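Missing here is one protein chain; the remaining ones are kept as they sit in the complex.
Letters are used for the chains, namely A and B, taken in the order the chains are written, and counting of residues starts over at 1 for each.
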Amino acid sequence: MGKPRESYLILFRVGEFRLAVEAFSIQHIADANWAPLAGPEDEEEEDRVVEMAAVLKLPPQEGKRTIVIDTPNGQRGFVVDSISNEEITLHPIEPVPQLLQDWIRPTAITGFLVEQEEVIGVVDLHRVDEAYFRGSQSHE
Amino acid sequence: MTDETVNETPKSPGAEPQRLYFVFRDGHEAYAVPPTSVVEVITKTEATPVPFTPDWLDGVISVRGAIVPVLDLFRYFRLPSKISNRRNRMILVGVGPNAFAIWSDQIVGVETVEESRLEPPLSNLTDSLLKCLAGQFRMEDTVVYCIDLRKLLEETREQVKTL
Partner (left out) sequence: MGKLLGNLSVKWKMALATSLILLLAVAAVLWYFPRSQRQALESGMKTKVNTVAKMLSWSLVTAVDAAALTMDVKPIEEIITSAKQDKDLIAVRVEDAAGARLAGLNDEEINQLEAPKVGEPARVFFGKNTLNVVEVISKEEESIGLLRMDYSLADFLEKDRAAWRFGFLFALLIFALGSLLAALVGYRIVRPLAVMTSTFKRMADGDLSQSPLPSTGKDEIGSLATAFNELQTQMRELTSKFNSLSTTMDERASEILSTAKQQEAGAAQQAATVSEVTATMEELAATAQQIAKNAEAVTKSAEDAANAVEDGRDSLVTFVQSMASIESGNKTINDNIVQLNRHVQQIRGIIDLINDIADRSDLLALNAALEGTKAGQAGKGFLLVAAEMRRLAENVFSSTAEIKQLIAEVTEATNATVMATESGMKTTREGVDRAGEAEKAFGRIIETIEETTRASKQISLATQQQHTGTEQIVSAMGEVAEVSQKWVEGIRDTTHSVGELSGITSQVKALVAKYTISGT
């Protein structure tokens, strides 16, 4: 195992979960009232906004921020509780052990940020989008 | 590399074959694994939850920088009794290149078990426990389940695929 890779991370909270997303993978961050600029004609605007709490099988939370990604079908926004107030800095990312990878479905965790006693999962929102909203199962 | 056969003690001529087991409790149940599988015992009471994982995966912990998943046997085996509320230990086990941790609230120790002591599993056990059982024996009044760790991992992978 070589030196773990580094990436700029944005940390956020959904309910009890503290998670992270890589800065280069998202388009921008909006407030809770975000709506997309334009989407495919057969979809309602509401479908483009996803409650992260629902995805994580949590009860509805009071989301204050929307993380927006660019997908082949247009923009998609994921509503989270809050963005942490730290600066956006580089963090080393540990890869997911193989065994654990076998247990994560969909395979939307791409690594971990180890912080003292907490282990923060780095989420790939594009994989989440593929798995939940485009009907295709994500395989290893 | 761990090998289950290594827990057999050398046979003295005419003596019964014996096995060594590392025994620990979790709530109402007692489990036994080959001692060579046990990497270490750590004192911890919490794991960080990970999204997109089944409910029997409590989360992950960090052990000297490495990320280790924590398995909740009570939830995985879907046992009918009550979950332990005194869990304060994790048994860190290695199976091939894989490492994971199992909850425990009491370490019993290493037990030498003669072949004759091993019983076939009872039929009133849950399905998922039955699939991973390598046998069972008694210590005083308690039934101790011998867990085949390799089988356990296979079964978990299968279960996840069907989720």
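To be clear about the criterion, contacts are C-beta pairs under 8 Å (C-beta built on N, C-alpha and C of every residue); 3 or more make two chains touch, one makes a residue touch a chain.
Quick caveat, the model's predicted, so the values are computed rather than measured.
**Student:** To test your reading of the contact rule: which positions on chain A touch the chain that is missing from view?
**Tutor:** So the residues of chain A touching the missing chain come out as 8, 10, 23-24, 26-31, 37, 65, 68, 83, 85, 87-89.
Here, only the chains that are shown with their structure count from here on.
**Student:** Take the average of all CA coordinates in chain A, do the same for chain B, and state the distance between these two points in whole angstrom.
**Tutor:** 34
**Student:** Can you name the residues of chain B that touch chain A in the complex?
**Tutor:** On the chain B side, the touching residues are 48-54, 57, 59-62, 65-69, 97-100, 153, 156-157, 160, 163.
**Student:** Can you name the residues of chain A that touch chain B in the complex?
**Tutor:** For chain A paired with chain B, touching residues are 16-17, 19, 55-56, 94, 96-100, 102-109, 112, 114, 117-121, 123.
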